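There's a structure below that I have some questions on.
With one protein chain held back, the other chains of the complex are shown just where they sit.
Which chain is which? They are A, B and C, in the order written, and residues in each are numbered from 1.
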Amino acid sequence: MADPMRIRAQVAGDKATVRVLMSHEMETGLRRDGAGAVIPAWFIQEVSAAHNGKSVFNAQWGPSVAKNPFMQFNVKGAKAGDKITVVWKDNKGDSRTDEATVS
Amino acid sequence: MQTRREMLHHSGAVAALLAGAGLLPTAAQAAWNKSAFEAKTMAECVKALGGGAPAESKDVSVTGPDIAENGAVVPVGCASSTTGVKRLLLLVEKNPSVLAAVFDVTDSVDASFNTRVKMGQSSNVYAVALMNDGRALYAVKEIKVTLGGCGG
Amino acid sequence: MKTASFCAGLLALAGIALVSPVAAQTKTTADGIAEYRAMLADGNPADLFEARGQELWKTKRGPKNADMSQCDLGKGPGVVKGTFVELPRWFADTQKVQDLESRLLTCMTTLQGIEAKAVTEERFGRGEQRNMEGLVAWISAESRGMKMNLPQSHAQEKLSYEIGKRAFFFRGGTHDFSCAACHSVEGQRIRLQDLPNLTKNPGDGVGFAAWPAYRVSSGELWSMQRRLNDCFRQQRFPYPGYASDVTIALGTYMGVNAKGAASIAPSIKR
Partner (left out) sequence: MKTSHITLSGIAVAASVLVAGCATTPSSAELDALATQTIMTSFRDQGIAKVDRLKQDLGQSACSSDKPPSDAVAQRIMEEAKASIKWPADGQYFGDFAAGERLAQNGRGSTWTDAPGSPNGGNCYNCHQISKAEVSYGNIGPSLYQYGKNRGISDVAAATALPIIQYTWTKLYNSKAYAACSNMPRFGHVGLLDEKQMRDLMSLLLDPRSPVNQ
């Protein structure tokens, strides 16, 4: 199973800035291993976030997002103590959901 | 390289057929848009996502360093200050496929996202805002990728 | 900090920059690289490795099904904070000067019963090496901001320093390189990468006080052993054994020289 995400959500005025790090290879499918065989594509395809259970955005990613991805966004109206949930799903069907409290 | 391109081109064509020309998922849990992620140009990509002809606009901004010490991780951002933004896209012109990420915007978030992308070489990076009315507005920035380290 | 002083140096050369397009271009490049590094600093994927390491420390593992809570990193069993900035140091139980990784190896073998070769013969980034990388990320992070302060009171610690110094200057290989060939003068670069002068304290968060680090180029957390291993590879030397005497001695030499430098490990590097 994939490692947990690291989510930091901090109040900034009337919104919260959320920074997320995800543990993922983000393999493009274009590289070859030492023996010359193509390393199969393996990357996060879908990302979404919710604020206190309500969806705030969905994203689609391609394999050119960097390994161990970073993402930053601002949630309007989020206050200290609110919950931010982030979900990712990769092209092999693996997924991960993690939650952070706004501080 | 050429073999791979041909292969990608082929599977892209199949994907386009399967997707049905111009029929795009609009539900919140949209399926991954294969043809958009296989597009070789901004115009092709925007079209696959249902947008019109891209036009440069001051209402959209793209952020990133002028020069990247390593193309494996290049910090980039896309944002729009105007209303009516449906989606924000990040594209790298000279990558094998141009599209890196699509963010579907709602009223609950700023139309502003930062992430990090891979860049195979120095290239233009585009932020594109797909508007509710179908327009596609973009901003562009050139990011130079340098060779680093001992090179071994 | 490094970048700031580098830019200051360029400003001092502004007179040259005005007349020389080459110097002007260098300035632009250096500024661009500084901007790139600043953008990456907020959101260091080393965080992901720290989390794994913290978890591993308290996870019961190995044939003895034990956690690492009784591991003595130099300040007594279970104490982690402050240990990183005092390693390598002498350990009475093993009668050896040990760096963080060789000490962790001792704990993994004695406490958990893990075979040494499961670590020393594993490829970097895989298996027990991956675990090691998590552990060093977390342990170094626990001393973040503290100043390097390696002990030099034991005769073996002094000996380790002297051997490390000689290894640092040892020229060999097909290309006649030594560590010192690139790391004994201020202001030098390979391509655009600054080369800290490691024969003295190169400043807060530079050189020894910056590793372990997340390497952007490989997307992996590099420990000091791995950093040294790849230096020797690029030096065209043969292969240094994992946690071998020469690598530990080099750690002592660089660590003692860095006395007073605040640690930023685990940092983020190209």
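Keep in mind that, in the parts below, a residue touches a chain if its C-beta (ideal position, glycine included) is under 8 Å from a C-beta of that chain, and two chains touch if they have at least 3 such contacts.
Nothing here was measured: the structure is a model prediction, and the numbers come from that model.
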Displayed partners of the chain not shown (whole complex): B, C
Contacting the left-out chain in the complete assembly, out of C:78, C:127 or C:172: C:172
Contacting the left-out chain in the complete assembly, out of C:152, C:184 or C:217: C:184
Full-complex contact with the absent chain, from C:139, C:163, C:216 or C:264: C:163
Residues belonging to chain C that touch the chain removed from view: 22, 25-26, 29, 95, 155-156, 158-159, 162-163, 165-167, 169-178, 180-182, 184, 187-192, 195, 199, 232-234, 236-241, 244-247, 249
Residues of chain B in contact with the chain not shown: 67, 144, 146-152
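Keep in mind that, in the parts below, only the chains that are shown with their structure count from here on.
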Topology of the chain contact graph, where touching chains are joined (line, ring, star, complete, other): complete
Maximum inter-chain contact count - chain pair: A-B
Rounded Å distance, chain A centre to chain B centre (Cα mean): 17
Separation of mean Cα positions, chain C and chain B [Å, integer]: 37
Multi-partner residues of chain A (each touching 2 or more other chains): 66-67, 70, 72
Touching two or more other chains - residue numbers and ranges from chain B: 72-75, 116
Residues of chain B touching chain C in the complex: 64-70, 72-75, 116, 144, 146-152
Complex contacts: residues of chain C adjacent to chain A: 42-43, 45, 47-48, 51-52, 214, 219
Chain B contact footprint on chain C (complex, rising order): 28-29, 31-33, 35-37, 39-40, 190-193, 216-219, 233-234, 270
